[in-house]
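Since the structure comes first, as structure tokens, the remarks are kept for the end.
One protein chain is absent from this view; the other protein chains keep their places.
After this line comes chain A, so read on.
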Amino acid sequence: MFTEDSPIYQQLATQIADDVVAGTYPEDAAVPSSNEFATFLHMNPATAGKALNVLVEQGILYKKRGVGMFVSPGARSQLLKQRRTDFPQQYVRPLIREARAVGIDPVELAEMIKEEYTP
């Protein structure tokens, strides 16, 4: 479920954000509580709580006192925008690094992307 590359709370926050982007949790829908995540994923409740709080700080989730956490209106488009911003660093740079390493030039690379992109 979790890897060793980044903190567990960060990984859970990313998973929940993925689910918001995928529409699993629509806007204003409740997300599971930290105790539910902890029980379901067999993880520390404080760590699960930290993941939810990270998303609250980013404005992806909001709290209703005594009720739970909900997906903020506009959370999905906010996440999509963030991912577009992160896209070059996350995906393009590693791609180019590998292309350089094996001697694929930009023209060839563009050609490959184009080919893969057509459905």
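Keep in mind that, in the parts below, a residue touches a chain if its C-beta (ideal position, glycine included) is under 8 Å from a C-beta of that chain, and two chains touch if they have at least 3 such contacts; residues count from 1.
In this text, contacts and distances are computed from a predicted model.
**Q** Hey, which one's the missing chain according to UniProt: "ABC transporter ATP-binding protein", "Fe-S cluster assembly ATPase SufC", "TonB-linked outer membrane protein, SusC/RagA family" or "Cytochrome c oxidase polypeptide III"?
**A** Choosing among "ABC transporter ATP-binding protein", "Fe-S cluster assembly ATPase SufC", "TonB-linked outer membrane protein, SusC/RagA family" or "Cytochrome c oxidase polypeptide III", the correct UniProt name is "ABC transporter ATP-binding protein".
**Q** Which residue among A:Thr24, A:Asn44, A:Ser77 or A:Gln90 touches the omitted chain?
**A** A:Asn44
**Q** Suppose we count only contacts with the excluded chain; which residues of chain A make the list?
**A** Touch set of chain A with respect to the missing chain: 1-2, 4-5, 7-9, 33, 35-36, 38-39, 41-47.
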